[in-house]
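Have a look at this one.
Every protein chain of the complex appears in place save one, which is left out.
All chains are identified by letter, namely A and B, in their written order; residue positions are counted from 1 within each chain.
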Amino acid sequence: MKGLRKERGSSGFWGEVLKEFKKNKGAVTGFIVFSLIVLVAVLAVFLLDYKTQITKINIPEALQPSSWKHPFGTDQFGRDILNRILYGAHYSLLIGLCAVTISTAIGSMLGIIAGYFGGLVETIIMRTMDVISPIPSVLLAICIASAFGQSLISLMLAVGIVTVPAFARVARASVMSVREEEYIEAAKAIGASDINIIVKHVIPNSLPPILVQATMRVASAIIVGSSLSFLGLGVPAPKPEWGGMLAQGRSFLNTSTNMTLYPGLAIMITVLAINLIGDGVRDAMDPKLKR
Amino acid sequence: MYRYIIKRVLLLIPILIAVSFIVFFIVDLAPGDSIDAVFGNELSTEDKETMREEMGYNDSLLVRYARYIGNVFKGDMGMSVLFKKPALELYLNRVPATLKLAFWGIFIALIIAIPLGVISAIHQNTFIDTLSTILGLLGMSMPSFWFGLLMIILFSLKLGWLPSFGNEGRGSIIMPALTVGVGQAALLMRTTRSSMLEVIRQDYIRTARAKGVKEGVVIYKHALRNALIPIITAAGTQLGIALGGTVVVESVFAWPGVGKLTIDAFNARDTTLVVGCLILTTALSSVLMMFIDIIYAFVDPRIKARYSR
Partner (left out) sequence: MVKEKLVLEINDLVVNYETDNGTVHAVNGINLKLKQKQSVGIVGETGAGKTTTALAILNLIPQPTGIIKNGTIIVDGKNMLTISESDLRMMRGKGVSMIFQDPMTALNPVFTIGEQIAESVRIHEGVSNKDAMQRAIEMLEIVGIDKDRAYDYPHQLSGGMKQRVVIAIALACQAKLLIADEPTTALDVTIQAQVLELIRSYREKYDTAMILITHDLGIVAETCDEVAVMYAGVIVEYGTLEDIFNRTKHPYTEGLFNSLPNIIERRSKLTPIPGMVLDPTILPDGCVFADRCSYVIDTCRTTFQKDIAVSDTHIVRCSRYQEPGFNIKRMIA
């Protein structure tokens, strides 16, 4: 009976969420744009040749304005900016998605353990979070990124770790709210193991707030990631990461607006699409907030 | 109330000590040290090794940390290898510039966000609401340093109106503060809007209207005062983020604040200065957050009552 109740409830819930999400024009637009960006990112990696089309130096064609041959112009080494932006899309997407996957996995796990077991375990986990969270996140990310060396992986870790406390808190709060529910009491009464209860009951019920938080965080992770690359702590040159491209453009503000304008625009459109999806997910999960 | 403040300050100390350990530990993980960075090719490997031995660089992490924290309590946060000056002094000299930037940034954010948020809440689902919602989303999605760079191109290089870097010269604060403020404004506007939407549906707003209170007074006195609490929370969090985020903005505008100092320290592998900067910035933002908590009490009598208990 217990299982029946939950199953019916949850499938109905997700169906409802999907329906609400589809009704939201902004969210659907965001989803379409984001899908296109993902498609472009994948195609670019396969269709563009890294050696000849992305990083090959061609000084005679340096710093050209927009033209039919180079719609977004060329950079100081004569490389096509459009190609570099298309190829660079996968870095930002990977940073955003992987960083959030890392922080969601670690953060929710810690939060669920803390919320479910309580007591000393909870105190240790949550106090640790309290110590990490007052450190300004960009600074902490810089610190971690430089500790692990300049690479894509280190950047993902850095951006991911700084949001762990946020996820731990959200997960803990939602576990606390379901912990005292009757069906959990009932599951305990019939002798279900802790792991069993957590996997079958606690996680599904904590999922909505974590999912809302995760979608929103992908957007900010991309911005933090590109900030770090901009500061020279992220994906190393000559890889065309958007933040790194902006850092290069900085030295040519006077001669080439293209080098600054387009990579930033690419970041903004990607982040905007994700924010639209995030708003849609939030409104769909919590109709109370939607007005 | 005073007891509450004292309690908060005392609670801050153990957190900052724990923060200092974590920072010390992470920075220690980074390859290379300040001796490599400063004397890289000038000294032989053996000479550098002797120097490390003399300066205690080869002791275990815990020993070095204990020594460090002991000195911190004596007011000594070590010497910067890069600047050859005490880290604390270097930091404190840069604090005013960063505070100036962060406060102007938040100030700009608030004067944009609150009116816009209120207007879109009271004209919900109209053209003006849609417009400001879109503006808010754009502001939120824009990397602030990119916006700063675009402003430099337009206002410094093309129009020549504003200086492109530094803390001197007329109007030098304008672009850095706008860079900090615009992203914050977007977030605060969204908070203001949703908070106002919540409040204007409350019964006490109807009570005020039933008394014959003017609509403007209903909105700006009765409603906004209640809506302010989440706005202050958000602004406080934003101020904390702004302090960390000034790293990027200060680097774009070569603004002589603590963010720029931190990045310079990082690039020079000046670990003493890096650790000092991180701890002190955390302390600074924690103290600011505490002030925000105290401001609550003046807005919401219920919170004041809780504090004085």
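Just so we're on the same page, a contact is a pair of C-beta atoms (placed from the backbone, for glycine too) under 8 Å apart; a residue touches a chain by one contact, two chains touch by 3 or more.
Quantities reported herein were computed from a predicted structural model and do not represent experimental measurements.
Student: Among the chains present in the display, which ones are touched by the chain that isn't there?
Tutor: B
Student: Given the contact definition stated above, which residue among B:G75, B:G160 or B:G212 touches the chain not shown here?
Tutor: Of the listed residues, the one touching the omitted chain is B:G212.
Student: Need a quick check: the contact residues on subunit B for the chain that isn't drawn.
Tutor: 124, 201-204, 206-215, 222, 225-226, 299-302, 305
Simple rule for what comes next: only the chains that are shown with their structure count from here on.
Student: For subunit A and subunit B, let me know how many angstrom lie between their CA-based centres, rounded off.
Tutor: 22
Student: Enumerate the contact residues on subunit A facing subunit B in the complex.
Tutor: 130-132, 134-140, 142-144, 146-149, 219, 223, 226-227, 230-233, 243, 246, 249-250, 253-254, 257, 260-261, 263-264, 267-269, 271-272, 275-276, 279, 289, 291
Student: Could you list, by residue number, the parts of subunit B that touch subunit A in their complex?
Tutor: By the definition above, subunit B touches subunit A via 15, 18-19, 22-23, 26-27, 29-31, 124, 137-138, 140-143, 145-147, 149-150, 152-153, 157, 194, 197, 240-241, 243-245, 247-248, 251-252, 262-263, 266-267, 274, 277-278, 281-282, 285-286, 289.
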